[in-house]
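Here the structure is laid out as structure tokens; the discussion comes afterwards.
Of the protein chains in this complex, all but one are displayed in their positions.
Chain lettering (A and B) follows the sequence in which the chains are written, and residue indices restart at 1 in each chain.
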Amino acid sequence: LAGISQAAAYPEFEPRGRLHIDAGFHDEDNVDMDDGFLNRRARLGVGGDLDELWDFRIEADFAEEGVSAADFRLRRSLDVGRITLGQTKVPMGLNQLTSSNNITFIERATPQNIVPDSRRMGVFYDVSEGMFTFQSALYGRAIGDDADGDMPLGVAGRFVASPELGGGQILHLGVSAAYEDFDSDSDYRTLGFSDRPESRPAGVRLISTGDIDADSTTKYGLELAYIAGPFSAEAEYVNVDVDRDNGSDVSFDGYHAQVSYVLTGESRSYGSGGFGGISPQGNGGAWEVAARYSHMDLNDRDIQGGEQDSVTLALNYYHSSNLRFMGNVIFTDVKDSGAVSDLTGGETDEDSPVTFLARMQYNF
Amino acid sequence: LAGISQAAAYPEFEPRGRLHIDAGFHDEDNVDMDDGFLNRRARLGVGGDLDELWDFRIEADFAEEGVSAADFRLRRSLDVGRITLGQTKVPMGLNQLTSSNNITFIERATPQNIVPDSRRMGVFYDVSEGMFTFQSALYGRAIGDDADGDMPLGVAGRFVASPELGGGQILHLGVSAAYEDFDSDSDYRTLGFSDRPESRPAGVRLISTGDIDADSTTKYGLELAYIAGPFSAEAEYVNVDVDRDNGSDVSFDGYHAQVSYVLTGESRSYGSGGFGGISPQGNGGAWEVAARYSHMDLNDRDIQGGEQDSVTLALNYYHSSNLRFMGNVIFTDVKDSGAVSDLTGGETDEDSPVTFLARMQYNF
Partner (left out) sequence: LAGISQAAAYPEFEPRGRLHIDAGFHDEDNVDMDDGFLNRRARLGVGGDLDELWDFRIEADFAEEGVSAADFRLRRSLDVGRITLGQTKVPMGLNQLTSSNNITFIERATPQNIVPDSRRMGVFYDVSEGMFTFQSALYGRAIGDDADGDMPLGVAGRFVASPELGGGQILHLGVSAAYEDFDSDSDYRTLGFSDRPESRPAGVRLISTGDIDADSTTKYGLELAYIAGPFSAEAEYVNVDVDRDNGSDVSFDGYHAQVSYVLTGESRSYGSGGFGGISPQGNGGAWEVAARYSHMDLNDRDIQGGEQDSVTLALNYYHSSNLRFMGNVIFTDVKDSGAVSDLTGGETDEDSPVTFLARMQYNF
């Protein structure tokens, strides 16, 4: 049969999905938290190729009540780089850009949840050549976030250099920035920055700025990561500057640093300026231990959003590249928080809970 | 090509779906009911195998407004039995555990809707060996039912013996029990038991306890079924005991009994402690006639939820194992019902409507 070539039949489809179910238990301090199960992500969708150059993805999330849009996009490969139309992630934050299937801890570090923008509709261009990656976006609002007034307009860019240091070592250096402008008559200008204590089942947000009227925001992020065989580390700093409608500018920042070691020897995969997952090499699966420190400061001028420090210890078991079980213990310290003050009826603005979090996760 | 073995490519996928559309017309008595169509179930999802031992399912329901989660789960085959993680059915009630694709009547018997818990998130273990089946669950809340406070914690078990009596006769004997504990500070502790008159389009619930504050509930169920060729019968009793926060315990119970005869000779399939469907053997499809009596008592102490007796006559046509048309006539008698009293502005606490219900159904 040599010599017979077969044309691919387009469109080509692949089912896409993931199920992440969590169980959380809390050693409460001052604020009541909810113990129990949470359906963190349940995504179903389809991806594929329309032809040699164009590919697509539509993936919806059915976690708990309602539906939300993950990637709803069209993408074209160019001679140099790729252009994406529709909704996908705004390029900011190594941890934010890592797929939820591949993040080392059950939740992303709080600064990465608060500052980068996650998914938005827009036009995106990215290119990876050798050790360099460049990503950019011109973006508006997110699907489902349809408020009155003209949509905000944002522009973002990220640049990564990832030299190989020899012996399989990879160094990752990244920088990103985003500017978003809010129309003076739109409801989109009312912002708020807040996060749960790196546990979703908890059901409370211990730090929160409340509503802020913004003319624009300017964000930037710095990324540092390193891989050497089974060892990997990442550290990031993010900052957001809010140009307020009434009142002086306010600025919030945060950072996290983490280390991970795969006991069974596998290496965390890396490519195109970001982390992938871990693929067990033996029949017994892979075991990973990791630790993270994160810090977020939502206090500035008249805004007392709170300051949060978290230390997380993690143990992960990978049955295969698409089936994982995770355990986290999270020590949280919150102080100077108006949110905690509200939640405790003014008794205190500090809270120091310990969270025990487990996840079962598969994806395809 | 002999000698060449082919490894299965994992993950293996199969699309899953069902569409159940009803038309209901009511000969009303005292309470107004809605005539018309209802999109009873529209499910889409994916199931499959992650490898030889692990399989998964994510299936969402788009009936009418919104989305709800059906089975969202991961399952592993063990040397003896299977363990399931995520959301699936709590093991109680033969009729409740029978797939909606395979129930003999358009709706399950009212006691089976009211007392067993349907789907919850948790850890499940089941095993079938020869004529015995054992199922168990440690479970919390359902996906989408995310209230304030710690989640309830439940434990349930079901045991079935199904001896073959010779000549293809099968006898099914089952018993199940469930205990659920509610945290004193949670919103989950507010329970209510109610049901529609075995017709969804009707749009009203003729029996309802209203809200009850519960410390815990204890439930048990008894199952009896029998298959002899085209004839089958099932009878069940269920009871729920509510340990109230304020006030004495209350207890509600109900039962149903039904017989079915497949005129074209096919037999209702049975396995692993439960009923499957009917697969027509001839080109003309299969015809089934059936009758059911159900009784539910929601009156106890100070609670006047009502007492409901229903008789249903059914005619089903199976074009194939996955395409079915159903017709039901339902004679309902409700008395001593606070719900009817509310619906009629205090005029009466009795209602005796007749419901004509039809369904078209397919699944894959």
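Rule of thumb we're sticking to: a residue touches a chain if its C-beta (ideal position, glycine included) is under 8 Å from a C-beta of that chain, and two chains touch if they have at least 3 such contacts.
All values derive from a computational prediction rather than experimental measurement.
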item: Residue among B:E12, B:D32, B:D187 or B:E347 touching the omitted chain; value: B:D32
item: Hidden-chain contact residue, picked from the options A:G140, A:G210 or A:G276; value: A:G140
item: Residue ranges of chain A at the interface with the undisplayed chain; value: 11, 13, 44-46, 48, 50-51, 54, 56, 58, 60, 66-67, 69, 72-74, 85-87, 121-122, 140-141, 143-144, 146, 148-151, 183, 185-186
item: For chain B, the residues touching the chain missing from this view; value: 15, 17, 19, 21, 32, 34-39, 42, 44, 62, 64-67, 203, 319-320, 322-323, 360, 362, 364
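Basically, only the chains that are shown with their structure count from here on.
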item: Whole-Å separation of chain centres (CA-atom averages), chain A against chain B; value: 39
